[in-house]
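Dropping a structure here in structure tokens format, bear with me for questions.
Of the protein chains in this complex, one is absent; all others appear in place.
Labels run A and B following the written order; every chain starts at residue 1.
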Amino acid sequence: MKNRKLLLENVHIPGIETFDVYRKNGGYRSVEKALNGMTPDEVVEEVKKSGLRGRGGAGFPTGMKWSFLAKPEGIPRYLVCNADESEPGTFKDRYLMEKIPHLLIEGMITSSYALGANTSYIYIRGEFMYILHILEKAIAEAYNKGFLGKNILGKGYDLDLFVVPGGGAYICGEETALLESLEGKRGNPRIKPPFPAVKGLWGCPTVVNNVESLAAVVPIINEGGDAYANVGIGRSTGTKLISACGNLVKPGVYEIEMGLSVEEFIYGDDYCQGIANNKKLKACVPGGSSVPILPHYLVTKTASGEDRLMSYESLAEGGFVSGSMLGSGGFIVFDEDQCIVRNTWNFTRFYAHESCGQCSPCREGTGWMEKVLHRLENGHGNIRDIDLLAEINKKIEGNTICPLGDAAAWPVAAAIRHFRDEFEWHVTNKDEAITRNYGLSKEPLIA
Amino acid sequence: MKTETTIYQNTAEFKGFSKETLAKFDEIKNHFPAGKEKSAIIRMLHLAQSEIGWLSTEGMDEVAKMLNIQTIEVYEVATFYTMFHVNPVGKYVFEVCRTGPCMLVGSDKIIDYIQEKLNIKVGGTTADGAFTLKTVECLGACGYAPVLQCNYKFHENLTKEKVDELIDAYRSGIIEN
Partner (left out) sequence: MKVTIDDITIEVEAGTTILNAARKIGGEVVPPAMCFYSKLPGTGGKCRTCLVEVAAGSTADPRPMPKLVASCSTPVMDGMIVKNKTSERVHEGRSAVVEFLLINHPLDCPICDQAGECNLQDLGYEHGSVKTRYEEERRTFDPIDIGDKIKLHMNRCILCYRCVEVANQLTEKRVHGVLNRGEHAEISTFIEQAVDNEFSGNMIDVCPVGALTDRTFRFKSRVWFLKPMEAECDCKKCAGKVVLWMFGQEIYRVTGRKDQYGEIETIDDKTAWICNECRFDKKDLAKWKVTGPRVIDRHSVISQGKYETSITPSIKKIN
């Protein structure tokens, strides 16, 4: 299929991180177009038409989210960019911000105008401090050239843009935890309702969007929402940044057009070029650590035998029984030497470590699962532990304040669903389990 | 699992922040509307830690004073976020990613190798106070794994040889803080 690029097309131009080069290559046209000839509502309308869905993981339609923003008289509104990027397997926003920072800034100006925000923030994970400096430099340039500050382009629109670092906490990617952190507090997710669109930053109406979502506003306004909607497949419009990692020949960040086949993405010459070291594919987590793992026989084909495509719908085909999710686009590939039990334990340890600790099911449940999995992985488990895990899982899922609880539960449930034989093998072959790997899982008789 | 009850003592000698740091504090506070300066806290703590080397209670108390908030509010924030060291650490803190994608390509071996090479365990500091080894969760660099971060700098695609070079470079001052 034709692979159109809408975000990273110019990323390889030397100096593109500077205002002048970026501008020479068509940068900041969307700001001019919006401010010169469009009302804020018209901008929102274009984004709605584009079918853009949030790139942070949940896939909520961006235009719709924007139209929910409350607009009470005399109360400021805020746009906050979520650059917390901490979902294991995800490193696409980092790439975009580092290589082409002005794209995000341009997207934020156009979007802030659409939402009527006069102050906007980029909340970036603290580990990306060097990118914070890249962004601040680019922001200073934009102020200098009159694209930020008072009376932008002489159109009477004012906007200030600041970058705020986090301090090391995955949970601050959750939008209300992010807002708490941005207010200088511990990153405890808020209890909803109220939603940020009504009461967000400092109690004011706020939109939180992912870096890539805001960057995508630039081509949407430049080319029009309909043109954007023509790229991609079905309700998965446009392009998506996929960060590929794990046992691949060529891991990295790729911009793909939605609808590319998973087969092509893993094995194609333009993409990851197959599994490293001539090994076989064992499993794949296609959308960041929180989404269900797929065993090799469900990666490139769905359970019904159709080609699996890189799109929201196709990756989810089969639901939780035989599908997964596009999530944040963190594409993690496992070769035949990888131990699923060990990896499941590793991910669970991640969630236990990153739980804010506010609500009891997540605080206690993630830690409990971690300990049971650790036992299993180290040959001290028993068969009952596998069912126990499945049960703890169900007790967490749906009972927590924020989706981190679910995100911790799903990977464990999916791993047991597809790799139960490997879990059992860890119990029955305790000594071997420590020294050797189970290898490829067997294909079930009925997929 | 025994959790040590957290009671910290004041240990560091602290004579206040430098002029440059204080100026930066003031600038950062201006990023937020009047009355919302508390939002500056995380960035101030980053700067405070960079200057002191870790977050001593004296340093945090000073931040509290400048933000006009209670000291416990600073302690609460500092202990929530993993980048802040509320105990003394070495001059160079190796924070090695231990999460899935890094583990898939051998972060375990890298962690073992650093432990061996520096003769410390995860969480420990070398006798000369030069290096502290910590493990952290995903650093957002999974495609360039294994990865470690040292005082905000990323070091990617690690191998044993690279680790050797890195330690030498830090020891000899080729890489600066």
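One rule holds in what follows: a residue touches a chain if its C-beta (ideal position, glycine included) is under 8 Å from a C-beta of that chain, and two chains touch if they have at least 3 such contacts.
Note that this is a predicted model, so its numbers are computed, not measured.
Peer 1: Of A:L6, A:L201, A:L214 or A:I401, which sits in contact with the chain we cannot see?
Peer 2: A:I401
Peer 1: Who touches the missing chain here, A:G63, A:G184 or A:G367?
Peer 2: A:G367
Peer 1: Which residue among A:A169, A:L182, A:L241 or A:L326 touches the omitted chain?
Peer 2: A:A169
Peer 1: If the hidden chain were put back, which residues of chain B would touch it?
Peer 2: So the residues of chain B touching the missing chain come out as 1-3, 5-10, 57, 70-73, 75-76, 79-80.
Peer 1: Which parts of chain A face the unshown chain closely enough to count as touching?
Peer 2: Counting over the whole complex, chain A touches the hidden chain at residues 169, 186, 191, 193, 352-361, 363-368, 371-372, 388, 394-396, 398-401.
We take it that only the chains that are shown with their structure count from here on.
Peer 1: From the mean C-alpha coordinate of chain A to that of chain B, what's the distance rounded to whole Å?
Peer 2: Distance between chain centres, rounded to whole Å: 25 Å.
Peer 1: Under the stated contact criterion, what part of chain A meets chain B in this complex?
Peer 2: Going through chain A, the ones touching chain B are 76, 85-91, 93-94, 119, 125-130, 162, 164-170, 181-187, 202, 243-247, 251-253, 289, 330, 332, 334-335, 338, 342-343, 346-347, 350, 353-354, 356.
Peer 1: How about chain B: which of its residues touch chain A in the complex?
Peer 2: 31-33, 36, 38-43, 45-46, 67, 73, 76-78, 80-84, 98-101, 103-105, 136-145, 149, 152-154
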